[in-house]
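Apart from one protein chain that is not included, each protein chain of the complex appears where it belongs.
Chain naming follows the written order as A, B and C, and within any one chain the residues start at number 1.
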Amino acid sequence: MARARLRDLGILIGRYPPGEHNAITDVPGVLVGHKTLIYDEPFVVRTGVTVVIPRDGNIAKDYAFAGWDALNGFGEMTGLLMMEEFGHLTSPVALTNTSQVGLVRDALAHFGAERHGGAFKIAVVAETYDGWLSDSDALPLTQRDVYDAIEAASSGPVQEGNVGGGTGMICHEFKGGIGTASRIVEGPGGPYVIGALVQANHGDRYTLRVDGVPVGREIGIECVPSPWSAPPKAGSIIVILATDAPLVAVQCKRLARRAAIGMARAGGLALDSSGDIFLAFATGNHYPHDARELVDLKHFPFRRFDPLIEASAEAVEEAILNALTAAETMVGQKARMAHALPLDQLQAIMARYRPG
Amino acid sequence: MARARLRDLGILIGRYPPGEHNAITDVPGVLVGHKTLIYDEPFVVRTGVTVVIPRDGNIAKDYAFAGWDALNGFGEMTGLLMMEEFGHLTSPVALTNTSQVGLVRDALAHFGAERHGGAFKIAVVAETYDGWLSDSDALPLTQRDVYDAIEAASSGPVQEGNVGGGTGMICHEFKGGIGTASRIVEGPGGPYVIGALVQANHGDRYTLRVDGVPVGREIGIECVPSPWSAPPKAGSIIVILATDAPLVAVQCKRLARRAAIGMARAGGLALDSSGDIFLAFATGNHYPHDARELVDLKHFPFRRFDPLIEASAEAVEEAILNALTAAETMVGQKARMAHALPLDQLQAIMARYRPG
Amino acid sequence: MARARLRDLGILIGRYPPGEHNAITDVPGVLVGHKTLIYDEPFVVRTGVTVVIPRDGNIAKDYAFAGWDALNGFGEMTGLLMMEEFGHLTSPVALTNTSQVGLVRDALAHFGAERHGGAFKIAVVAETYDGWLSDSDALPLTQRDVYDAIEAASSGPVQEGNVGGGTGMICHEFKGGIGTASRIVEGPGGPYVIGALVQANHGDRYTLRVDGVPVGREIGIECVPSPWSAPPKAGSIIVILATDAPLVAVQCKRLARRAAIGMARAGGLALDSSGDIFLAFATGNHYPHDARELVDLKHFPFRRFDPLIEASAEAVEEAILNALTAAETMVGQKARMAHALPLDQLQAIMARYRPG
Partner (left out) sequence: MARARLRDLGILIGRYPPGEHNAITDVPGVLVGHKTLIYDEPFVVRTGVTVVIPRDGNIAKDYAFAGWDALNGFGEMTGLLMMEEFGHLTSPVALTNTSQVGLVRDALAHFGAERHGGAFKIAVVAETYDGWLSDSDALPLTQRDVYDAIEAASSGPVQEGNVGGGTGMICHEFKGGIGTASRIVEGPGGPYVIGALVQANHGDRYTLRVDGVPVGREIGIECVPSPWSAPPKAGSIIVILATDAPLVAVQCKRLARRAAIGMARAGGLALDSSGDIFLAFATGNHYPHDARELVDLKHFPFRRFDPLIEASAEAVEEAILNALTAAETMVGQKARMAHALPLDQLQAIMARYRPG
């Protein structure tokens, strides 16, 4: 059965409408690029890098506002201290594997040095672990791969599943990877877009829920053939939330924290060995990197903030599920096989659990 | 229809078994006491105070370990800085209304001064707002009420719903209040109990879910008669988690953070004006208040921590739902009426959404 | 010898000039009020409450921006979660003793309910412990005292030493209390004022430094007559920083963190049993409490932030020293005597350590 997006299967999450592409790229100026490495020689490699680039690439000179949260900290995202201190996002955000988060970080910094006059010194790069499918000793990524992902970045529809940083990931004991979704909310000066992109590598099968339905428990562990003998139950998830609403830093942090809601509704628990790290940025305000005079901002009113909260939770929940419905079964190193979420079973279960 | 506990309605949350009373008091030594004030003259008062007392009241001399988190900070819990600095819980925990959190805090401190030689200087007291039903200018609570709640504290079954600090609360636009639940988990040196107690005053109706079923959406706003014209959608929730596992402080914080999972699964979003504050304490280790020599601890191994995480989420989810199924319809000031969650509708909806 | 302000003794801290009154009230619209309770019957009482009121009292409708930090958490400041979540200060700030921080908090909340239509629900009140000189079982403060402090608040010179919340405090094993200072800094749209007010109840004598000179070590413990047998070495310090610069919340937090620098330069160490809690607010931006449309802000540029950092450290350092030079020797309960810092010795030591 061909892979699909959740919404195309007739399964709708929440009450806010999605944007045009139901993707983080619905936020104006947000670009996404992937570089995917899949090959078997000399090492079995199933990895890559995904970049999320705000402001059509002009983030080096025109900072966005940002905040983050970590529901469980067994993971890495560089650049967190600077985001906390200044409330700004000053670089693209890259997602990759654990072993080479440093390489990607330096590459992103070097890209900023070469192309943007020394920017991106404190670059934001996060990781989840793909060493079950991909040989993590291979260290296959190069600076060139990171540049490729940046240069490939575009607006419009976003590839999901086994691409970029999500290539070798496992989610709720199915094949995971990259997923995205978006929501439109009303607000003063709006409407605004809330977009989410996840690199989903977390969760056990039993707790997976789709719109509240216990899909993971229903499918069970036994339904899939070997060699799915000992897949990783608890990995990590990175969530990037973006909006064009004019938020200040503390408001971005609020959105980042709501990623936990979306993850929980899909069955995530933030297990012990998980790195559940959430970043939210807002492009509606502008901070010139070299500002020496007072900068004009707009402050979104808190009394109208609730739709942004709910839409963030919805977008994250759907982005995770999109990663699952998009990702295809993959065979990796040592003949390990990560099974895709079977869409026919998914729909059969949903039908049973939904009143006629 | 008589009120009930969720489990008695045949609705089970999660996969871990509850303790004997399915209550926070299943954690050995944890006592709960309520003082409830319900009267109409000279003010309409629907309020109270609930205390959770570790170590059979001996917490002044035998500190427990503790950690906390706030998913949304529009609320108050005193004593947080000290818990963060030392990782200890050194006093009972009290829950009450917003207007008098200070009075309860001083009363608890004074109780420590009188009965425990000066302890409880930095007491832990949290609040949610009951001013929709109760006249918050009445300031009805006195030091005596706090002492009464402490003196009434006991182990065994815990009263839920419209009692103690939960008396005047609203949850998912139904009558809310106090709820509790517990889980038993295996672990080294175990089994251990995870208990949760909530003062639930949060959420809107639309998002309420029971075991994933969209009960709130199904019931809808219109189903209940006036004068439920403009109930508060977004209040707050305080969660107290307790365990007898020998945890250190950072591990308690981890459990506290998982309250967000349980809350999210029941439909909570941590809306803008919500104070969602979570505290977890662990009694399995002992720290003598006057220690001047090295103190022996046990450190629960992280590699076996996952059951504690999942059980915490389950206990919180069920405790919130128990608050809803226990609380009775209440009429408060200005003839405002907070309707109880209709259990017959709940069961009918659950039946429709569950395969036969 | 009469008490004095440090600067009047010819001792200058730092390189930025002070404001007109060298006080937190140099920040336009900031008012300070004290209520001081000193009596011996039926209890020995040496306590009080100090309020710092932004915006000429209009803070209920016109929020300021704020941030906080705690260098050591053995203390209490209410309202911290809300400040963290929203980045706003929405109430006056009160300083008092440990036993009655709750009473003052409720009184402040009630004042907001009565006078400002329900504001100040989450009031900001901090404490340090004066139970060495004052009988902490007396619980002498009343709601009326808090109202008195608020109503007494004014701009202009600020009383220092044994007044308000500082009445019974000890600092570096000398008599401590309230101190204040200010600095003028240049900046875009400026100049701006940085004002500090401290309730100083911390530190041991040995480490006290005045402009780097080891004054405490030089004076020593023995120099003062009994009954100074066992004074508290380690108490707490509350620092309030205010500025009229148009800062956002994360920038206020930065200033709050710099209170540690000023405290350290004067010899503070944030000892184990100390509650070193720092709050900074900025009045240069305005957030209407009922905003439902986008609010215009100015964002102070980070590249010109350094003077605010240095001035904050200087103001805090001098405010602590002003508390010491202003406070007079006090006899409290059990005939305990807290000696004032001897100004003649101070000047003699400074002269010896300063090149001619």
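The rule we apply is simple: a residue touches a chain if its C-beta (ideal position, glycine included) is under 8 Å from a C-beta of that chain, and two chains touch if they have at least 3 such contacts.
Note that the structure is a prediction, hence the values are computed from the model and not measured.
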Fill in the blank from the handout: Among the options C:I11, C:V51 or C:L71, the absent chain makes contact with C:L71
Completion exercise
Filtering C:R3, C:H88, C:R258 or C:H286 for touch with the omitted chain leaves C:R258
Completion exercise
Touch with the missing chain holds, among A:T25, A:S136, A:T180 or A:S312, for A:S136
Fill in the blank from the handout: Among the options A:D26, A:E76, A:E173 or A:E218, the absent chain makes contact with A:E76
Practice task
Determine which one of B:A4, B:V248 or B:L343 touches the chain that has been left out.
Solution key: B:V248
Fill in the blank from the handout: In the full complex, subunit A touches the hidden chain through residues 70, 72-86, 98-107, 109-110, 113, 121-122, 125, 129, 136-137, 139, 275, 277
Handout entry: Residues in subunit C touching the chain absent from view
Key = 15, 71-72, 206-207, 209, 211-214, 234, 254, 257-258, 260-261, 264-265, 268-273, 302-303, 305-306, 309-310, 313, 352-355
Fill in the blank from the handout: Across the whole complex, the chain not displayed is touched by subunit B residues 84-87, 188-189, 246, 248-250, 254, 287, 290-304
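What we mean here is this: only the chains that are shown with their structure count from here on.
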Problem - Best-connected chain pair, where connection means C-beta pairs in contact - result: B-C
Problem - Whole-Å gap between the CA centroids of subunit A and subunit B - result: 33
Handout entry: subunit A, residues touching no fewer than two other chains
Key = 254, 302-303
